[in-house]
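In what follows, a structure is listed as structure tokens, so that the remarks can point back to it.
Left out: one protein chain. Kept in place: all the others.
Showing chain A:
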């Protein structure tokens, strides 16, 4: 056999893929669309690492608030910048107030010139929001004139809401982490984030779990139109091609479909890349330019997809004998054997076994073993499912006509049915395992904030110098605010600089003080010392409370900014009080409590204001109404919405990635199911019309289609649950986490899988009803 003959056969196959009139083109396009969707998803995956790197680099290039302890002196190349981030509904708005101190002050990336006081430059997404009706509420908080747009290099996503505004007098408020003086943007000493082995494991498994169904999907897509292709090959045998030639021609056809699919995939990817610029998923958006696939990985996709298509086709033709007078299956197909199918998942378990008990503290997991093990376990689903479907449907008894039609069809070609649900089963098995792993390690990444949202739902932090009473009044007047507990806070030390002993000072009215401590009695002018708070050494507080003892409000520390500490002499009659947990974010407030009248006026500049707000959350946009009030009180004031827990950003990002990926994969598999379902129905057009002609009810035929899909999917989901639970258990044991099954998660994942099939079946009903029309009997 020479190369020329091979090439000629393959080319003939390529020609067959596109000839045959409308029918031929439809088949080729269906295959190409299927493969193309898979390829687009693969290309997207190869582009993701780059997108994340670009986002990370852009974020690093614009970093400004560096929590510098040592204040930088004012110079002609310095800029004072304040973090004035906002929240609007459930979105974050990155905000910075800037005051250049000289002509060489650094400009932030993406900004051409400094906005003057009363002006701002905004991201395109923020501009759009402010221009819309829904942004009016945010507009009240940002009453600045828009003088420019932040360009792409200053943003980390197309939907990012961000602005820079001009400001003055910021230098007075310099505080690390909030208002800082800088001479450049970008972190000069970036700290490499330590990789957490469990997070790396999660990322690996997420990738494998999401990509496996795509591979299964591509394998299914290249088999679209298989029956018709077999008939064509038989015709070729009739005119003299031998069985090897026909196989090569079939391979050529599959390759053509796959190559067209690659082109479609590249097209879908380019379209998707552009669309990605206008989409935001789970608060993450990207610019199209971020999504550049790594050339090596893109090349791998370009080679692997056609190669896989050819291999799958040749594998599918194994049991088929193409004879000149038609295609026959090789006798009665041999009964599927279980032993080698079981070997795959067992080999997967064997690869994962050495890492059991590894935990977080014993270094990274072996990436090759993890990937290999998970792949083999999931491939095991695709290997076991045809055997299970075959074994079960062979035992299914009789029932109504719809049931009988469905069961008989499954008995005749259980492989087709199993192939149809393979993708879903793999996706569900992987998702169940990941759900278990996420639920198991969730506690490690979820911290309690200590904020008791039943006491207060928002907290406003007011800079020093803002009159607290007036601020509290404004909050009370805000729609939706039920109660306001306002405190002024500072730190008391036994020396004006570097004190040995110190504690907190909290000023408020009696009602507010009662919320944070158990007071024996309270009248204006009282001072209390709180014993037994969690963070205050009792001995120190007692010593500090000695009448006549001199203390200093707002002392300064070595290395920190110099502060004008205000002296205060401990009065007589300080009352003892007990701490009370509740309002202050779970912290026992210790130290000294002071009523307003007892506070010397000189303290005022040294105190920060805190207002804890109880809200009526049924009032629409109540959080934004409070934020607007906060901004009106002082532009540097900050309003925070309370939450009882907070989670590590990266953990959340991986979880989000999983959900986004799973949604894409399930949509893709759903599309594939629909295409193959429609193809099967089209193949049976004439038979369906004949059945209707002799009076078969449409309901009977629709029901039989439903059964035909439902039986394999139930089996597939059962197998997926078993494999998913096994894999989840192994992964949890690997991370050293107690094994627990999140049954809600298992049910949710299987439910979603079943839902996809139901939707596909419902979508295939209208074409089924159309195909059942008697016109299908016409041949002329």
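The definition used in the following text is that a residue touches a chain if its C-beta (ideal position, glycine included) is under 8 Å from a C-beta of that chain, and two chains touch if they have at least 3 such contacts; residues count from 1.
The rule is short, and it goes like this: contacts and distances are computed from a predicted model.
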item	value
Name under which UniProt lists the unshown chain, selected from "ABC transporter ATP-binding protein", "Transglutaminase domain-containing protein", "Decaprenylphospho-beta-D-erythro-pentofuranosid-2-ulose 2-reductase" or "NADH-quinone oxidoreductase subunit NuoE"	"ABC transporter ATP-binding protein"
Residue of A:576, A:667 or A:687 touching the missing chain in the full complex	A:687
Selected from A:2, A:398, A:521 or A:618 as touching the chain missing from the view	A:398
Absent-chain contact - pick from A:411, A:464 or A:656	A:411
Absent chain, residues of chain A that touch it	398, 401, 404-405, 408-409, 411-412, 686-687, 690-697, 700, 774-775, 777-780
